[in-house]
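Only one protein chain is missing; all other protein chains are in place.
Let's look at subunit A:
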Amino acid sequence: MADRRRVNGPAGGTAPPVYAQQAAGFQNTRRSRMRGPNQIRKLFLKTGLTPSASGSAYLEFEPSLGQNGVPGRLSDRPSALKLTCTVHGPRPLPRSAPFTPQLLLSAHIKYAPFASRQRKGYVRDANERDLAVHLESALRGVLIGERWPKSGVDVVITVLEGEEDCLEDEPFASTDSEYSRSKGLGMMSVLSGCITVASAAIVDAGIDCVDFVIGGVAAVARPPLTNKQKAKSRVKSDYAESIWQILMDPSPAEHEDLDAFCVVGYLQSRDEVTELWVKGNTPNKGDSQDQEETVLDVLTDRAVEAAIAARHVVVEAFKESNKFRIQSHSPDQG
């Protein structure tokens, strides 16, 4: 526990503040989704923020400012994904490393201690390692690794602000099935952001790639049920008939009834998917297996569409930074 290399807090441990909700006279409500089901959140991407690294990028999502955001409160402020990524390399591997004919990629993802509502530690946890493995597999397919034998590249992502699975005041580790269903969505959006930002940083570093690999998320959602429907839907077969819809780029703060979500890493120019991760149950429209597959297909297609939409931003960011680079270099050459 006591890490001698860091400054440790009080030995007895500290607890995050507990807000008095009822006393304040209003309740936290979920922000509702204001954009259409096929619309993704606005994103901001900038490359070249860390000059000492070979390549770097910063990505930020627009915070979900629904109609229910309450101003003047400390506890319920809209959060948005904020990621920085640096790429170091390609550089020679140490002499002790065994021979590799390809570029050796290693990815690190770390949440900042203030990235989520619960304070994170300084040492990577299992979730962060899991994300890094997914990111590695998404990126490995785009790098043209044969051009750098015996060398390695490090992709380091710091999550300055993550996405939450649940609202501020909901119990964090609750076993309530009602919302544990949409648990894990935060991690999916983070992965999708990581794929996009890492790809931008790799291109900024000038490492040869097949294409940009862009992350996209989609989810199967059910519209909020009325009480009557809720009572009925306890029976499993009824649930099958309830209407579901597929949302692109869902924000965890906006939805509670999500059944399944899917994240892809997509290369548009080759129409390839380098990473596919699906969680949850896709609704079953009938008894036949075929139809279940189609829901999954639609879900994946929507995730790909979300990736295509995000790609425009990445391409524009690069055009901008290249223009800037050319302008700043031309007087030197002339």
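In this section, contacts are C-beta pairs under 8 Å (C-beta built on N, C-alpha and C of every residue); 3 or more make two chains touch, one makes a residue touch a chain; residues count from 1.
What we mean here is this: contacts and distances are computed from a predicted model.
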Name per UniProt, for the chain absent here [options: "TP53RK-binding protein", "Ribosomal RNA-processing protein 43", "acetyl-CoA C-acyltransferase" or "RBR-type E3 ubiquitin transferase"]: "Ribosomal RNA-processing protein 43"
Selected from A:Pro92, A:Pro113 or A:Gly206 as touching the chain missing from the view: A:Pro113
Selected from A:Arg6, A:Arg147, A:Arg270 or A:His312 as touching the chain missing from the view: A:Arg6
Hidden-chain contact residue, picked from the options A:Leu104, A:Val156, A:Leu191 or A:Ala221: A:Val156
Residue ranges of subunit A at the interface with the undisplayed chain: 5-21, 23-25, 44, 49-53, 56, 60, 62-63, 71-80, 82, 84-88, 91, 108, 110, 112-117, 119, 122, 154, 156, 158, 160-161, 332
